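Pasting a structure below so you can have a look.
The complex appears here minus one protein chain, its other protein chains still in place.
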Amino acid sequence: MKLDRRTFLSIGAGAAAGGAVGSLFTPLPWKLTDDLSIWSQNWPWTPDPARGEVTFAPTTCELCPGGCGVSVRKVKDRCVKIEGADGNPVNDGGICPLGSSGLQILYGPTRIKTPLKRAGKRGEGKWKPVTWDEALGEVAAKLSDLRQKKLAHTAAVYVNGGEGTVNNLFLRLATVYGTPNVFVSRTAWDTYADALLHMQGEYAKPAFDLENSDYILSFGCGIIEGWGSPVRMIRVNAQVAEAGSGKTVVQIEPRLSNTAAKAGKWVAIKPGTEAALALGLCHVIIREGLFNDEFVSTFSQNFEDWVDEVHTEHRGFKRAVLEDFPPSAVEKITGVPRAQVAKLAREFAAAKAPVALFGTGKGEEAGTLYGAMAVHALNALMGRINQAGGVFMLPPDADFNWPAPAMDALAQRSLRENRIDGAGTDRFPLASELPSRLGEVLADPKKPYPLHALLVYAADPAFTLPETEKVLAGLSQIDFVVYCGSQMNDTAAMADLVLPDHTCYEKWQDVPTPPGFARRHIGLTRPVVKPLFSTMQAGETAIRIAKAMGGPVAESFPWSDYIQCLEESMGARLADMKENGFWEAEPDKGPWYTAFKTRTRKFDFAPRIISPAFPDTKILLPTYEALTPAGSESGFPLTLIPYENLRLAAQNVGDTPFLVKTLPDSSLMNQESVVEINPATGKAFGLREGGAAILSTPAGETRVRVHFYPGVAKNTVALPKGLGHIGYDDYLAGKGTNVNALVGLLPDPVTGHNAALIARARIVPA
Amino acid sequence: MEIAAKSAMDKINALFDSLTPKKLLELDAMLQPKGVKRAPFWQWGLWMGFFTLVALWGFYAAILCWFKGLNQTNMNDYYGFALWIWADLAVIALGGGAFFTGFLKYVIGKEMPLKYIVNYAVIIGFICYSSALLILGMDVGQPLRGWFIFWHANVHSMLTEVAFCLSCYFGVLCIEYLPNVLENRQLDKIPFIHNLTHNFHSAMGIFAATGAFLSFFHQGSLGGVAGVMFGRPFAFREGVFIWPTTFFLFTWSAAAFGPCFTIMLTKLIEAITRKKLVPDTAVRFLAKISGWMIGTYIVAKIADTLYWAFVTAPAAGWHLSDFYTGNAFYGYWILALEIVAGGIIPAGILISKKGRETGWSLTLAVILGVIGVSVNRWVMVLQVMAVPIMEFDQWALYVPSWQEVATTILPVAYGVLLISASHRYLPLFPYEIEQANAAEHHG
Amino acid sequence: MSQSSLKPSETPADKNAYAGLWAVVLFAAAVGFYASLLVGWIVFPKLLYSKQNQPIDFNHVVHVGAVDDSCQTCHYFREDGSFAGMPATADCAGCHESMDSLQGENPQEKLFVQDYVEKDQKEVPWFIYSKQPPCVFFSHAAHVFSPKMRQFRDPEYQLPEEEVEEGAYDDTTCHVCHGFIGESEHNRPYEENRITGYSRDIWGENIAGIKKHTWERMKMDDCAECHEKVKGHKEACFVCHK
Partner (left out) sequence: MEAAESHEKQKMYGMVIDLDKCTGCGACMVACMAENNVPFRKDETDKFKSITWMRVYLLSNKKDYPYSDICYLPRPCMHCSGRGGHGHSPCVSVCPAVATDYSHATGIVSQIYTRCFGCRYCMGACPYHARYFNWWDPKWPEGMKEYLSPDVSCRMRGVVEKCSFCFHRYQRAMDLAFTEQRTELEENEYQTSCTQACPANAIVFGDLNNEEHQVAQLVSEPPEGKKKFRLLEQLDTNPKVYYLTSKDWVLSAANRSVKEEAKKAESGH
């Protein structure tokens, strides 16, 4: 028969059929099916982490001032997990969410891997990698040049704190270089230290023995939200929940924060009026004679009215408080019912070991001096100074016995120049520096002189200072901005030159006492892994810059390298630090008659400042001065306050991807911040849950989402603090709004520091 | 006659050897059942072309889901089951007509009127079940491991039962569909095939019986899927040992509403082809049965709902209102739509002789029935996922992505294509052939 | 097919035509059938696996003879109870310090010392015959030390009371999974499944998956089989998965 197409097809079909049937009797289809499923179980693009020996390496966490001891789990030479160090007195095995996500910083895209030089427009994110020699050389050259031109004072230095060797190396650099323009991030802790300086004659940090206190009265402190050392504070707070512990926490705060919710009692108060309430409590305690008579009568002064050498009559603290702050008046100011004021006062007085705390939220804003003094006066009234469960004094961690800096004529002269921010001048006699005014002065066309250089170490002024827009504009005016730190934060993003620091998992460094901690506690960071990138210990960087500049500047840095500097600075303490990871010392618990360094060796309820700055003597009599944010009540009917918590890192380190992931959709929705607003107010303004809205203040406006939250007062909106970054990576940058961009400067009438993040606001549906 | 057969063969050979458009038309004509009238090829081609495009669109979406993953859908951790699973349950319920008519015809032996509809009920079944398998193949996150459900089967899982019965019954449907294909005018001329078909027919009873049996189970286990979720008070039902009441309700509803769908499609196709394809006797017979089935089903369903609403759910701390209030979509209306509009009313119409014999009311009834059972499946899949369970949890609503919609439409298009082709080339409707032949004789 | 079933219409000529066609088709089918058998059994396995030699041809016999603690001298347990598996080059360097202190004449040793030990002890990229996928947690400790296993090996063995007894280690059962690799003088080539990346030892040499010895296949069922024997039941998934 002929092989026509049909026959051909038939044969093909037959062969195919036979083949198909036949293959069923071979392993092929079955093995293939199995192997394909196994392939899907081991997709090459799904990681298979390398196995190896597991070890643990200790260091100290540096992501916030908390100073927790951590233990890093390693597999071979990879870090895989960060855990709290057991037995460490600060955090004993516990760890906060930021700390345990530290490896996302160590290995993450926000790391700066090598010195970078700006290649594009400022803040554009275009960089050119340079060698360390080039980088350091350029810094030294630029600074020396200014110095030659007698413009040393136009170079500013900005650091995140006044303690620890590295901060002080940069401060020392500023001094010997000869610029008065050093900025140190200003926190509530510094304000309390000032209060101690004035009332007790000694600049010291407060140490709160909260573990042994039975009544903690918090004037807005985010006790479990980042105030002090987070893990330690959460431990303290957990004691309250311990069945049968007589301990309680009373939270005075405008918003139902986590702290307020977890406190034994929440006292809702109008924003920024805490000082008035503190003085109201003093009023009741004095009126009812509940105060510690021994302390007040024997160890304090200016409690009663007094007469000065020129026979001028002065009101004592007692009369002032009794006259000015009766509960009725306090109720008007704070909105706290008078009965509750009295009740609080009596509770506080009745407690065995009460203590009052100062500093709103994480304490990242300075607050008012009178606010701090009022709170401290409350502690003093009950004689809570140098008492178990009370407040003690700690000297700053800067006792390194370094040789006196070699100051040449150039330096000495330029140091006498006025600071650009006016601190220390007649206008702000009580301030040593005013970082919060940086934006304002830089934007001010009538500023005394322009800044030509700015050297920032581990701080993030571009993000943390109020009036962000002015700050950013100001930064762009500075010819030469140098950032030294480990992460590409907002300031780094705005810099001309970036000098990458090691992370706390790669370097030797001292970590100063955690704020508010009951004892001096200097932690030690240790290299857990060899530095992954071409980075340099910031202290080393400072020393190299100085050396590169030569002359007296170099002479003031006699150390061969940072390690030697660290060893000499820590001295005998280093042994402990290397053995346990920290060094500790008890505070001075001396009796009252040795406790105070005032002229009269007494506690001063109304200290007087005798200074050339004041033609007539200035008396710091604690009182309440209303803060009035810009904007009219009609145009901006609402009050905007920030809220803070541990899932929102808002200082020089930003949220890690894990942290951002933990943010509830009541803080961040897609790329937008979510504002909390009281349901009644929200409805009144035509808003709906989850809806978009435009939030505007005199300082600026932004698009937000709305969350109805009965935990904020009517006519109040609360915005999460820590979002709205321009630096970092896609996991953080551009998400939400920076509170600082919406609030204007709200200066403390006494010191000029920023008193609070409060603004008038308006909100309309978008 | 001899010449006829012979010449036909040669013609086909010739055609195979050299296909030209003209010859294609001849082939088209020759493949059509003898004597019937069909739409012109171009018209039919246009129709097929359109639905092919729709199918391709759906297929594109399917490819996206396979290669990019299920992030292409709008499903989420609250909606693990969504549109697809609903579509699955719905088509299987509607395909129920196949097993049920098969069951009646071959097992109960209602030969006479149903022979006019059974072929075509089988095709619908075939389409529904193949679609269901296709959708399942897309719905799993790891299709390459899909066979684990058979190989590592967990006998406690209703889904396992579903998978097994479903695929077995699909096999049966293939076998049931085959003879119909082989009855093609030309194929039938090949003696081997002719005999094969013949033998198949005689064996069909067994297949139908098996099919019916399997169907009872997987229809049921599909109901079980929801009913056994004791963590989901909205879905959970008590029952007789391993089977919750939903098990039986699903089987019953499939048997009851399946025929509605079969009738609905018949009416639809008759409308499109402008021909009488199934004698009223058959349709009315099926409608009557369906009516009584729905009637009995809805009584059971109502009883079950009442017991659930007033005993089962409250025992776990839930009130009926918790399931139907406090959200933007799910209200009591859906309960009414399912039970009253989609159950009681069609039952009433179909049971009453007048109702099922009046054209418009019959159509209304079957449409309502189809809606009713679809809503039931929707509720048992999507509302289950929507209802918050933890006190502090929230209602979760969901809108499918275009990829989900497209892949859900794909089976519809594919169904249209298969029915159109079958109708054109296969003796799908014996009645139509009879009519045609009768006409020929008269002529 | 039976005569009776034929249509009267068919002429003998047709019948032959069909018969001829059918014969051809059947023949084609047969050819296809055998061809696919050939492909499935012979060609397919060849294509499926790639073959590589170990970077160094290691002689177990020599080493087992030289060390005093048998397998665990090099394949030891770490302090935390985890199993070190392949020794690190640093471990080997204990004996093979440098080119001027070679243990013997073997060129492989020379190769090893100069390419790895003296190249700051970089690790040898050994192929692991028994490598299990990431989803598997295999506890060597459980299989070597657990009282259950020791009882299994030695029915006399009593569960220890409190004190840890000496010489708990016992490697008489390594071969159950690893075969008598300790008696090998050369490394056999390592075969890897091109699709799954698994070592061929997991599926076994025999493409049909038939095994004669316990170590000839290491799929999950083989583990389960043994667990059932020892523990009396297939255990929970998490016993061996992670």
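Here the chain labels run A, B and C in written order, and each chain numbers its own residues starting at 1.
The criterion applied here is as follows: a residue touches a chain if its C-beta (ideal position, glycine included) is under 8 Å from a C-beta of that chain, and two chains touch if they have at least 3 such contacts.
In this text the structure is predicted, and so the values were computed from the model without any measurement.
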Contact list for the unshown chain, restricted to visible chains: A, B, C
Among A:L256, A:L277 or A:I420, the residue in touch with the chain that has been omitted: A:L256
Chain not shown: contacting residue from A:L394, A:L668 or A:A699: A:L668
Of C:D91, C:E192, C:E216 or C:E235, the one touching the omitted chain in the full complex: C:E235
Touch list for subunit C against the chain that is not drawn: 77, 80-83, 133-135, 137, 139-142, 144-147, 159-160, 164-165, 168, 231-233, 235-239, 241-242
Interface with the undisplayed chain - residues on subunit A: 40-41, 43, 45-52, 54, 75, 78-84, 91, 93-98, 100-101, 103-104, 106-109, 111, 224-225, 230-231, 234-235, 237-238, 241-244, 256, 258, 261-262, 266, 268, 645-647, 657-666, 668-671, 678-680, 710-714, 729-731
Interface residues of subunit B (partner: the chain not displayed): 69-71, 75-81, 139-143, 145-146, 148-149, 152-154, 156-160, 163, 225, 228-233, 315-318, 384-385, 389-393, 396
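Assume only the chains that are shown with their structure count from here on.
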Whole-Å separation of chain centres (CA-atom averages), subunit A against subunit C: 56
Subunit A and subunit B, separation of their C-alpha mean positions in angstrom: 65
Multi-partner residues of subunit C (each touching 2 or more other chains): none
Subunit A partner contacts - residues on subunit B that touch it in the complex: 12-13, 16-17, 142, 144-145, 147-148
Touching residues on subunit A, where the partner in the complex is subunit B: 4-6, 9, 33, 36-37, 39-41
Parts of subunit C lying in touch with subunit A, wherever the complex brings them together: 17, 20-21, 24-37, 39-41, 44-45, 48, 78, 80, 82, 84-85, 133-135, 193, 195-198, 203, 207-209
